[in-house]
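Excluded from the complex is one protein chain; the other protein chains are retained at their positions.
Take a look at chain A:
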Amino acid sequence: MTAVTGRAGRSRGGHRAATPEELQTVVAARRLGRARSCFIGVGRPSTAAILARMLHNPELVIVYESGTIGARPYRVPLSIGDDALAVSADAVVSVPEMFAYWVQGERIELAFLGAAQIDRYANLNSTVIGDYDAPRTRLPGAGGAPEISAGCHEVAIIVPHGRRTFVEQLDFRTTVGHGDGPGSRKRLGLRGAGPTAVYTELGVLEPDPEHLELTLTQVHPGVDPEQVRAATGWDLLVAEHLRETVPATAEELSALRELVAR
């Protein structure tokens, strides 16, 4: 239980205070307020993108890997290929076209990715927990993530904050974030800037501008940086000037709750 839930109660606007997960979505939606186009998967990134269109950025172009470009979903879709996405999109393209012309063509600004494990250089594992040949848990696998991370201009990551997810050593490197540190992406021929932010229920981590190691730069209200360090499987760096997240506004919360209830 985090301190954020400990503060739950009714605000003057009559809203229950944001849960940590709601705040995570709200903060991600704020980031999407200044994006032109965004490549997203299902789940929280999808919710954040639709919320961003409702609140901050009605022109945001939402791209799903099913081939829908400029989709305008009214509800949060269960799958990336729901009919509401195809019917509302500016363009619907094949999978080979999506990955060749749009992702590899470097036409999409920001991508949101999730993962089962993330390391200090924001490399991601969505393939396997345990040994590849004798897995403890077989995960779905790469999907579009490796090339999305390579070709989109920037990557944002949404993951739950805990030691199972934030690990010292990935069991499998499915997707390259910043590889082994400075110079890695260039050596590998990865064109985009790579991960620029990780959004969790506790705060925001960003790669250090010099050494690229993920650093805690922002905490949500009531979260102690030591609590974030304890939930991270490596010795997490904390920024000298740690910011505190602006709490979710009544407008953000009511829009998010209305969206989820649709």
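Note that a contact is a pair of C-beta atoms (placed from the backbone, for glycine too) under 8 Å apart; a residue touches a chain by one contact, two chains touch by 3 or more; residues count from 1.
Assume contacts and distances are computed from a predicted model.
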Name per UniProt, for the chain absent here [options: "Phosphate-import ATP-binding protein PhnC", "3-oxoadipate CoA-transferase subunit A", "ABC-type tungstate transport system, permease protein" or "Formate dehydrogenase"]: "3-oxoadipate CoA-transferase subunit A"
Per the touch definition above, residue among A:V176, A:L212 or A:V228 touching the missing chain: A:V176
From A:A35, A:V103, A:I118 or A:L236, residue that would touch the chain that is not displayed: A:V103
Absent-chain contact - pick from A:G70, A:P146 or A:G181: A:P146
From A:R34, A:R138 or A:R257, residue that would touch the chain that is not displayed: A:R138
Contact set of chain A toward the excluded chain (per top definition): 42-43, 65-68, 77-83, 85-87, 92-96, 98-100, 103-104, 127, 132, 135-147, 150-151, 172-176, 179, 184, 188-191
